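Note that this complex is displayed minus one protein chain, with the remaining chains in position.
What follows is chain A.
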């Protein structure tokens, strides 16, 4: 009499739990089968508050002299850049020629030194250097204190 009731409870519970587990497993399988959601690229989505009409700038229209000046300036710029590029290419060519001549002379001198010279320098790359700034560093400058809090949203698939 005392044994029968607890046994029944256990059986029924066990069955119910098994049925629940199977239902959960089916749901998980269904979710896994669905394609993974694409991570939104935040840069490509313009927030709606920036497309309001009061945001549009009101500036006077361009005069024809101004647009003329702009077109002429762009043409001058094109020429300037072309000259700059040609000068750079010429300089690089002179550099390479000079090196080739040096290596040729070295080869005439001694094969051993030549082989040592054309070997690859493993320690050269990776080469890191800080680029130039507008003003030189100020000696004894104390930069203001502050903390940078990173609030980028991280998406997981």
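Convention: contacts are C-beta pairs under 8 Å (C-beta built on N, C-alpha and C of every residue); 3 or more make two chains touch, one makes a residue touch a chain; residues count from 1.
By definition in this document, contacts and distances are computed from a predicted model.
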| item | value |
| --- | --- |
| Omitted chain, identified by the protein name its UniProt record gives, among "Large ribosomal subunit protein mL46", "Nucleolar protein 6", "BHLH domain-containing protein" or "Nicotinamide-nucleotide adenylyltransferase" | "Large ribosomal subunit protein mL46" |
| For chain A, the residues touching the chain missing from this view | 50, 54-57, 59, 70, 73, 76-77, 80, 91-92, 94-95, 97-99, 101-103, 105-106, 108-113, 116-121, 124, 127, 129, 132-139 |
